[in-house]
Every structure is written in structure tokens, then in C-alpha cells.
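This structure is in C-alpha cells; I'll ask about it shortly.
Every protein chain except one is present and positioned as in the full complex.
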Amino acid sequence: MSIMSSYARALAVQNGRAQPVATVRHLHLSATPMVFIPLKLAGEAAAPLAALVGTDPANPRLLVVPQPRNRDLRFAFMAELAEVLLPYIEGLAGVTETVEAKTPYERCADAPQLLVPNRGGIAFTKLLGRSTRFRRTDGPYPVHPSVPVLGQWLTFLSERAEYAGSSALVSMTDALALHWATGQSSMEDANLATQLAWIAPPEGLDGPEAALVAEDPLTSPPAGPETHPDFDGQVLEYAIQAFETSGSAAQVREALRSQLEPTWTLMWQGVRLLRELPEAATVEARWARDRDQFTRETARLAEGGFPRGRVDGAVSAAIRLADLESALQAYEAQRAFDDPLVMIEHRVAGKAFSGEVVAVDATRRIVPAGKTRAAPRPLVTIRTSDPVRLSPGRRLVSSRNRKQRTEIVDITGDLVVIQVNDQMGRGATPAPGSVPEVGDVVCYAELDPSGGQRPRLPAGEDTPWTHGGPPEPYVPTDEDAQEAWS
Amino acid sequence: MTRLDTLRGPAEPLDHNARTIAALAVNPGCDRRALLDAAGVDKQRTATHLGFPAPFGQSPFAITRAKSFDALVKANGCAHLLRLLRSTLDLSISEASYSDISDVGGNDDHQVRHTRTRALLKRAATDGDGAGTLFDHPLLKLTVAGHEVYLEPAVIAFQIEGRFHIVEIKSFAVIDDQADAGQVAAAARQSAVYVHALRALFTAEGLDPGRISHNVVLVCPKDFANHPTATLLDVRQQLAALERQLSRLTRIDRILDELPIGITFDLETQSPDEVGKAVATVGARFAPECLASCEMSLFCRAEARDRESTDVLGRAARDELGGIESIPAVLGLADDSRPPSPEQLEIAEQLRYVRRIYTEAVA
Amino acid sequence: MITLTPGQAAAEATEAILADFMGGPHRGVIVDSPPGAGKTTLVVTAATTLADSGERLMIVAQTNEQVDDLTDKLATKAPTLSIGRLHSDGFSVPSRVTRHPGVTASNKIDQVESCAVVIATADKWAYVSGHSWSWAIVDEAYQMRSDKLLAIAALFDRALFVGDPGQLDPFSVVDTERWAGLAWDPMQSAVAVIGRLNDLPVHRLPVSWRLPASAAPLVSEAFYPFASFRSGTAAADRELQLTTAGFPVPWDRTLNEAAATGWALHELPSRHTIRTDAEAVQACAGLATRLLQRGAVAHDENGSHDVGPDRIAIGCAHTDQVAAIRAAGTPAGVTVDTANRLQGREYDVTIVLHPLSGRRDATAFHLESGRLCVLTSRHRHACIVVARAGIAELLDNHPSTGRVQLNVPVKFPDGWEANHAVLAHLSNHRVGA
Partner (left out) sequence: MEASGIHGFPVGPLIRCGTVELDALEKRIAELRSEIRAAKAAGEHATVRSLRAELRKTERAWDVALEPEPEPAKAPLLPVREQVHQALTLLGVPTATKMIVTVNEAFFAGHIATSQLTSLRRDEEKSFRSSPFARPYYLCAALTSELLSPARGLLAVSTWPMPTRIIGPLSPRADFLTSATRIAEHIMRLTGAGEDASPSAYRLLTRMAQNIPGAVDGFDQADPTQVIAAAGAELAVHEESDASHRDEAARRAERQLNEVRQLFGAGLKTARTA
């Protein structure tokens, strides 16, 4: 949130329609995304109730648990979900490409993309993964062999979703909020129906009118995973009773279909809206990271990898934190350099500025700190009307060369002087084009798209005494597998 | 008849419980909510009367689940609970006594139960060992805004070596030792109400209120099973907030003083329009967060939308817009169609700048 | 109980810490040090004591500035000690460090390894491997994130962790609850993790030598409710004298109040503003200017000196406020910075832009008790708080609906309560503008 997005929200109220806060699409959108709308039973931790799932807008598959308190039926549901998801995921693992690197390696040409309606959908996907990945296919409470495999994949996808810029498991409301500011609060934007009403109101209605209509649970049932309490009390309870007495799941199916289908339509409307935006420059590179991770997970599972433990150990937690921070830092920077509308946030905050180059001292050479020989360190003076809140010494990156390191030397009035530190070739003077020229319009920001470095950490088995010493290596136990699921 | 009774009309005042008292801390800046609560007005009914029924409710599945989990924990002489207390608080094997105060010999009158609660707890506190371990459904009393209210008890009081704890049974799951932070926070606020009330009872009986622990025993289902697990929950911060909120309830008088004479929210005699006008005379402090917790929230939101208030955009947005109250004012300052007052000069300059670069970038 | 003088109490505490560290059975000893309680003195004493007995020692601090300060002090106290100042490539070591003949500065561990004491930032230490020390001192350990300690913990056998528990917690840009409740949650401070996973003795320094008698009780009560401390000086030991008389205008009245009592609340009319509230910013800069114009002289236990610009700091919550105050005519030489960057610093007079001034709603950021604690505990003589009226109401209206995670120790003090405590005290020193 910033004054820019708040201004855009105010503008949306005035115009009766959501306003753009991005000019390009900042996430990858698969040609065949898997839309997954799960529902859970109220009051239970992770009792699946139903799901509408599929890659074809015209042909969703409805899965239900006619009596959600029955564990056998729940696992039957998970096995059926596996029937839909595993062929999709495993099919994508089959096609690989060779990545030209220092040591060339194979990478999956595509990776699964799951779209859920909201953050609740991501959290529930994670819970479903947690509750199934430890299950066994033998022993006291056996499940179908596909269930623990599905659990592993759902865990993988929900863990990917923690990384900024990953498109493996995406919440639609978050994806839309990244590109549009509505005239309602960000809290209300978590309601897919009202959010879309502001972004693309139906004919004859403006955003606020459409949003009011979309708030009616009769026309727009909740997008899950929670169902509406009135639906539970007035419809679902009877339908489940009917199943209990008759053994027919028909009423439950119809009831749940009525709750899921409107959201299904909204999900694909969201997909269409996002598709209309051109893809941002760095999306492909971030999707490649998703594909890398997908390739690794495929290999790990192929080698019979254990399900991920319940919690991270001290070292793996520290490594993950460093990776999450680096992913977030890189993503924020890339998004800003990809999109002038996003860069505004940083310009308003004084961490970035845009302006015209008014002077260049290209031949300047100095002896840098810690060095003995003089090296080219050109100075570039930029005139800007932005409220710059940076001080000399701060390191900046520009949109014209995201790898070049520069730092602020002086700020006087509306003139900012920066010094270019590298990426100028090996010669005594900067290579042509490596330094901006007078008249260029440039944008510099205190943002680092490279994501920074991860500190060296000990191996898990070398965890020092300060952090509790080496942990017991994780091996799945009977207890994990038998954990009653009632 | 007090001024508050007049406001409510002939309807019975709504009973307070730990949940409603804990809710005092949810939006303490809202005069409207404070007044309706103090008068015991049924906000749910009022909102429906006004045509803005509350946007939330409770699923019958959740209610059933909560009841059955509660019964499970207490079944067989609190067998699960004793196991948990033995492992988390080192309760000795010999401490296993259980007294149920949900009625007294078949009489469930509040006063009778409260008297019995006091007697049993006092005996347990003074007689020492063996004078009682578990007390189910203790009926506690609390002074709220000068009125004594009974707290419908959903907890167990528990004694170990002279220290008393509140045991709160909740049906949300604790998965890998973590639970939904919002639900835990709500449980902590409610437990704090009981801790506070129990301390008040001890003080009134001349006992040391410090013997009531600020560590509450939270009992929840573990992972995906029904198996109960216990976690200690430190509610000192919630207690401090509660005590401060209770001490502030006197400001109701200030709100009442500002009300027009003869105003009433009586649903029986007043039309929705009249009640709406009456409610509107008391200022609300709407924020989108209200939608999750206050029965009146949709009414207040509609009011804020009519006023084109920046409140509808959320607290953070309003702060970023320099505290300007209305959306037209924001946009008017941004496009220079509205002259800024002296105190708006800075925000106006920022808004003009934002508008300029935003328009450039969108174009 | 015999009442000890502050000096005796502090000496006793130091002695107990050193005995526990060097002779006790534990691999680690934690020392909680309130503001200005002689933390650096303790580190220097411990280092020289160890070096005197022929032990090799590594010292870890969190920023280059802290490392340089510590190196300078250590070398001043023990000129014959060989000290290695390990730094990163491209860093220029300031002259206050290089002027000491005992100090060797290098970016290569091999060049300084033979020194009796090697000192570097935690970040730099993380790149050292294949070396080890029997002893380590970790300074500002409460500011250190636990993953940073994880990266260097293999370098030492035993360590003394010294820091101020009341200051700002370490920070991550990532907002995740993934590790909530785990004892080794990497987003906690290093001290929190070692304390939860090891049964270590915790000592505390009982006397603040910085905070005057007017400030120590309030700061102790508001921010250190379970680890109280006292001032090392009596009220009569410190005096802030304004050598020229003021005018009966708010700025001067505020300065008079601060000089006379050690505190002043410069209160502007209630209003919701943007963060860089021009009036408040102007007041901060103006108060600093007037203070210099009126020729403040500080008298303390060490003598008297003029309060120059280098002895004055202006503190606030956000970087844009820093920029605005700097641009508003703040006299050259006066430090203007955020709470984060003022941690560990000391001035004669501080001027604080209250984090909640002009806000309509408080956020967790504004309420973080460490922020206010840092801002109100940097001064030796007086602290002036600039704020708009209405903060008490804002605090009362703050919804206490924060999220609660299981198995996460409750943090004390609660920011909300600490803010109320400070505000209640300041209301006795209010000067309306």
C-alpha cells in the first residue's frame, strides 16, 4: 500500500470502476492453468467437502464428500482429486529442455500452475497436503497409493506459494489486486466476486452497484474454502441427512455444485482479464525458477523422497528465510523496473527517481577505496522533479542496465549526481553506450533485482549448540501415518 | 428507568458473556457500538430491522463440532483433561476431584449457582490440598459499566497447589503445535475475561487475586484428529487491555450527554427509518475490519459510502491520504479543483504529484 | 539488605558476569544491559581480562560503526593489546581505528588471525571458516537475527552475549508465520533462540550511567518491567543550563521545561497529518536551532561542557521524516536519524518526533515498544518529545485484536502499555504550541 494505490482506490470510487496499478502482467499464466476451488466443512480443521477442478472452462469436474465426517469418504475424495491432478502434474514432468549453463542440465519445459480463488484456498491446499502426505498405503489405515503422492505435490505447490514471484500456486484475488485497485478496501478485495465486480462490472451496472449484487450469497456464494453458514444450515445439512438415509449423494452434489459453479465462472473471467495484459519482462525468468524447482521435486519424488517433515529444522529454516528474502527483494525490484506504474510507488517514497540526464563526466578516473590503481568512475547528473530521499553513498540500479552498480555522489536541489562503478568494459574509458548520455531520460532506484547473497550456513547435521545441536534426521513414523483423521 | 433503558425500549437487555465483553476491545473507538452494547441493544435484530443484516453467522456444523469436542474432553470424569493437566502442569495423580456447577441440585438459577461457585472456590482456596481440583461451569460475575453481569461460563476453573487456572476448551485444531492466530487471539481475549472475573471474586472474598494464573490452559483438537491437546496461553496483554477498556466504559455518560433528548432505538415502536435516524445520531468509527466482527457493520459501511468517506478504503489508505475525510476532497486536491486549506498544503502537493505521475504512467 | 552505591552494584554485577563466563559451567552467558549501563565497558573489561590470561578472543558486533567504536575503545583502554579489525572488501577503515598502533586492519582473516583479539561484523564473520576461537563476545546480541548467529556459531566454543533487550527487535522484509512457535525461529533475535534452546544464566547490569535521575525510573518502569535498573547519578549531579534567557514563546518554554526537569512534551494542536507533518518537522528543527542559540551548557559528574551540535540528536520513526527534518533547517552537525540507527548512541539532548503524532490509527509498527524505548533513552540530560495532541485517545481507540501464536513467549513490555506509561509521564511536562 502506498499513497499511489490509495489514490487509485479513491479514483476507482469516483469512476465507479477499478483503476490499473500495473501496465503489464507480473505473473506467469499457463496456457492450461488448473483451476482448483476447494470447499471445507465448517468447524473442522481440514475436512474436504467438495472441489470443482479442471483445465477446461467448459468442463469442470465436481468432487464431493457426501458425508464429510466419514474418513473413508474423505480419502476417497483425495484419491479422486489425485486422479485429476496427478496426470496433469506428472504429464508436465515428461517434457524437458536442456539449459545451457556452466554445467548444462535438464529442465521441465513447463510446470503445473494451480489457480485457487483466494489465500484461504492456498492455506487449505497446504492443509490438504499436510494431512495426506504422511499416509501409508498399508497398515491400519491404508489409503489409495495416489493419496500420499498427491499430498507431496500439494505440499510442494503450497511451499512454492510462499516465494514472492512464484506462479506455481496462485490466489486469484491476489493476482487481480496486483493489477487493479478497486474502490473498496483491500480486505474486501479478498472477496473474488466483489473484486471482479469492480474490475469488470456486467453491462448496465457500475462497479459499486455490481459489488453490492455480488455480496449477496445467493447470487455469489463464498469462493471458499468456507461455505456460507446459511447454506450449511438450510441446504447442506439436509442434503447430508438425505445421503445418510438414502445412500444417494445426488442432493449433496447438486447443493455443492450450486455453491461452486458461480466461482468457477469468476475464476475463468479472472484468467481472461489477466491474459489481456502483456506479460512483464522478467516473468519468464521467474517462471523458469518455478520450472527448476518442479524439475527437482520430480527427481526427488522419483528417487522415493520422504514426505517433507512437519516443521523446518534450525538450518533449513534459516536457509529458507534467506531464500524467501532474496526472492522478495528480487521480485520487488524486477516488478518496479518492468512497470513504470509500479515504479511510482518507489518514486513517491523517495527511493527512486526519474529524470533527464543534464551532464556526464565520462572520462573521470579515481582510485576506489581499497584499490591502488585509478579506474573509470564517470559521473552522471540527472535533473528530477521527484522527491528524492536518498543520501550520498546509497547504491542504485537503473532501468537501462539492471546489472550496473552505481552510487549517489551528491544531491543538490533537483540535481542528483551518480557515479557509475562497473559494466563499462575493460578500457581506460567507458565502453560506448555503457554510460547514459545527456538528454537520456533515466530512472534510478535503490532496488536490487539480483536478490542479494545467502550467507554460508552449516549443514543440518552440524547445527551448533546455540541452535539446539544437530536435530534427529526426519524419518516418517507410524505415528505420522496413523494419525487418526476423524 | 435509566437513559440506557429508554434507548433500548421494552426489550430485555442482551446478556453479556465473555465474548461480548472481549468484543469491547475490538473497536474501542466506536461510540455507536459502545452505546448499543452498554444499553444491551440486540445489534443483530437492529441491523436486520434497518435492512442490513449482519454479514456473518455460525454454521450448524461448527456448533455441533464445538459441542461434541467439549463433551469429549469432559467425558469419563474429565479423563482427557486430567491426562493433559498431568503432562503440561505436572498435576499429581491424587488431584482428580471434579465438581460440576452447571446446576445446584437441579436448580440452575444464576444467583444460586454463583453462590455455590463462590463457596466451592473459597473452600478450595482456603482448605488447601484435596479441597477441589476441577470446577466445571463456574458462574462468575463481573461489573460492566456499573452493572453486575453474570458470565455464562464456558470454562473450567482448575486448581493446582493453590494456584488457579482457567481451562478453555476450543474446537479449532492445533496442527503441528500451531493454530489459527486469529482464533487463538479471540480465545485469549475471552479467557482474559474469566481470569479477570475470577480475580474479582477472589478479591471480594478477601483472597489474594494473584493466585489466579495469567496462564490459561487452552484445550484443542490435535492435528486432524479429535484427540485433545493442551497449550498454555499467557493472557497478560489481553488482561491489561481488558482492564483498561472496562475502566473506560464510564465514557458512555459523555456519549449520552451528546444525544438528543428522547431518542430511542426501540424496534417495536419505531420504523426502520426512524431507528436508522436515531442510530445515525451516534457517531460510528467504521473500518472494513468491522465487517468481520460487528453486527452493525453493513449499516455503517453504507453510511460511510453515502458520505464518500475515505474510511471505506481502509485504515491504511486513509492514513496514506493524510487523514483527509472524503474521497471527493482527495481527488479535488489532486486535480487542483479544490483549494487546499492551510493544513492541507502538504498532502495536496503530494496528491498533485501522485496524480501527475500516475496519469503519465497510465497513459 | 545493605544498599549498595551505584558504582558498587555495577562492579558487583560485572564481577559476577566475568566469573560466570570464564569459570562457570555454561557455554554461554547472557547479559541484559539497559541503555547506557556500561555495556561497552563490560566488553572491554572482559576482552582485556581474557587477553591478559593469554586467551584468544573473537568479538562480533552488528554494524561497521559498532565494530569501529568498539575497536577504538578497546585500543584506547589497552594500547599494547594486538587487535585485528577484520572488514569486508572495499570498506575504508576510519582513522579513529587506524590511529592505534596495536590495531591491524585487513579484509583477510589470515592477516589478523594471530592477534589476541579479532573483531568484525557478524556478516563478515559469516565468511570465515576453518578457524576457531575458544572465546567469543557477541555485542548487541538482541539486534542480531538468530540466523546470523547460526552462520558463525561454529567459530567459537563459549560466548558472552551482551545486548539491550528493550531495543528494536531484528527485522525481516518477509512476512511469514511459518516458524511461529519454534524455538529456533530464524526471525527472532539471537538471544531469544539461545535462551530458549539452552539453559543459560542471564545477568543484568543494574545501573544506567547515561540516563539522568529524571529518566531512569520512567524508562525502567515503562520498558524494563521485569529488569529494573537505576540511574548512576543523582538529580544534583546533572544540570542543563541555558545561558541566555528565552522569550515567552513555545519553543523557548519547551526548552526551559526540558532544562529544568529533563523532559518536555512540545504539543501541537490535534490533527491528522501525513507522516512528514510540516509543523512537527519545523518544531524539531526549530527546537534544535534554538537550543544551540541559547548556549546550552551541560554540567555533569565529569565537569561541564557546551552542548554543541554533535551532542544533539533528533530521532523519528521513518526515513522520509529524517529527510524532511534535515531539509527543514536543522543546524549542521546535529544528528537526525531513525530509531533503528540511533540504537546504541548517546547525546546530551534528544528531540523526538513521536511515532504516533498525527496518526489516526496506531499500527504494530508505531506501537513497537523498542522504537519508543530507543528514542527516549539516548540522552544524558534532557529529552524533548514533539507530538500532536490526541495520542492518548488514539491509544485508547486502538483495537487490541492482534494475532496470537501458540508457544511464542509473550513479549514485554507491550507497546501499547509502554506508550501509555511514557505519555502519562510526559503529560506533566506539557508545553502547548
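Note that the chains take the letters A, B and C in the order they are written out, and that residue 1 is the start of every chain.
FYI, contacts are C-beta pairs under 8 Å (C-beta built on N, C-alpha and C of every residue); 3 or more make two chains touch, one makes a residue touch a chain.
No experiment lies behind these values; they were computed from the predicted model shown.
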Displayed chains contacted by the hidden chain, counting the whole assembly: A, B
Contact residue for the chain not shown (choose from A:F36, A:F77 or A:W180): A:F77
Option from A:S131, A:S166, A:Q251 or A:Q334 whose C-beta touches the chain left out: A:Q251
Residue of A:P38, A:P66 or A:G355 touching the missing chain in the full complex: A:P66
Interface with the unshown chain - residue positions in subunit B: 48, 53, 71, 75-80, 82-83, 86, 93-94, 96-100, 102-107, 112, 130, 132-133
Subunit A, residues in touch with the chain not shown (by the definition above): 63, 66-67, 70, 72-73, 76-77, 80, 216, 218, 230, 234-235, 238, 242-251, 254-255, 258, 478-479, 482
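What we mean here is this: only the chains that are shown with their structure count from here on.
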Contact pairs, highest-scoring chain pair: A-B
Subunit A-subunit C separation of Cα centroids, rounded to whole Å: 37
Two or more partner chains touched - positions in subunit C: none
Residues of subunit B engaged with two or more neighbouring chains: 177, 289, 316, 318, 350
Residues of subunit B defined as touching subunit A within the complex: 55-66, 171-173, 175-177, 221, 223-227, 288-289, 291, 305, 308, 310, 312-314, 316-318, 320-321, 327-328, 330-331, 334, 350-351, 353-355, 357-358, 360-362
Contact footprint of subunit C on subunit A as seen in their complex: 162, 311-315, 317-318, 320-322, 324-325, 328-329, 349-350, 368-370, 389, 455-458, 462-468
Interface residues, subunit B side, partner subunit C - complex: 25-29, 174, 177-179, 181-182, 184-185, 188-189, 218, 231, 233-234, 236-238, 240-241, 244-245, 248, 285, 287, 289, 315-316, 318-319, 322-323, 343, 345-347, 350
